[in-house]
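Let me begin by presenting the structure, written as structure tokens, before commenting on it.
For this view, one protein chain was removed and the others were kept in their places.
Then we have chain A:
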Amino acid sequence: MQICIYPIMTYFRGVWCIMEKIIPAKERLIKSSKNRMDGELRGKILVILCAVIMISATISITIFLGTKGLQSFIKNGVSLIEFLTSTHWNPTNQANPEYGALPFIFGSFAVTFLAALIAAPLGIGAAIFMTEIAPSWGRKILQPVVELLVGIPSVVYGFIGLTVLVPFVRAHVGGLGFSLLSGMIVLSVMILPTITSIATDAMGSLPKYLREGSYALGATRWQTIRKVLIPAALPGLLTAVVLGMARAFGEALAVQMVIGNVRNLPSSILDASATLTTIITLNMGHTTYGSVENNTLWSMGLILLVMSFAFILLIRYLSSRRKL
């Protein structure tokens, strides 16, 4: 109370001479800062604590995964070259265990890129529809749809994939049904909302004057979208796709239910396959902690972590190129 009255009193000093007790400016400044100190400090400590907890969680996970993941190479003597390039995965063979994770690395990348290939045009198209073609009713309908898609748990996606998609692929496309194709379709639906919502933001944040400028030159709506708006929003759109890919790369459950989980390098899109995440979830339970096989699973986890760092770097790079 005192704090806020003092400046007012000083202000009226010339007007009302009654208020005589005037504290010199120097003291007043020191005093007020002291009074506020406690609250300020408490707030500051609180938020710093939050930040520290978050950072230390990230760092400790990284360190833990790093040490665990590298153990198979350092302690168990698994060759890094073999791990990354061999296609033979046979860790349970007592006499001659093989630790080639290439099929899974390939599987992870394959489903990720294929899913992005489907979801990126769909998501960006939907975003353009929402922002450019039908900003009012289009958004009203699509927005809840997108949010709903985000909310469906991945096990449900997997279940639907397993009961609907896998038999469909088996009957109408070929193969077992459990395949890269099924995995990529399930994943593409799962990452669609991510791509759509971020792409919508990217398109929606474009300044109005870009559209006006283009229309005023006699460009049609489609020309405006294609030649001005998409190029201008490109960094944002790419960010959307990369974020979607990051999600696809890390998804385990739904993929595991439809991809077939075999150890071989797939030779076609209809072949069953496996990804890093599916192999980890499948084998984590039945391998003994500290065994070579268990350690190689950690190595796969490390690869996932490294890839997610790579995705983040890519996103950072893309958003730094965003100029508008």
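In this text, a contact is a pair of C-beta atoms (placed from the backbone, for glycine too) under 8 Å apart; a residue touches a chain by one contact, two chains touch by 3 or more; residues count from 1.
Criterion: contacts and distances are computed from a predicted model.
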Per UniProt, the name of the complex member that is left out, chosen from "Cytochrome aa3 subunit 2", "Phosphate ABC transporter ATP-binding protein PstB", "Sulfurtransferase complex subunit TusD" or "Ring-1,2-phenylacetyl-CoA epoxidase subunit PaaA": "Phosphate ABC transporter ATP-binding protein PstB"
Contact with the hidden chain (one of A:43, A:174 or A:213): A:213
Residue touching the undisplayed chain, where the options are A:116, A:232, A:252 or A:269: A:232
Absent-chain interface as seen on chain A, which is shown: 207, 209-220, 223, 227-228, 231-232, 323-324
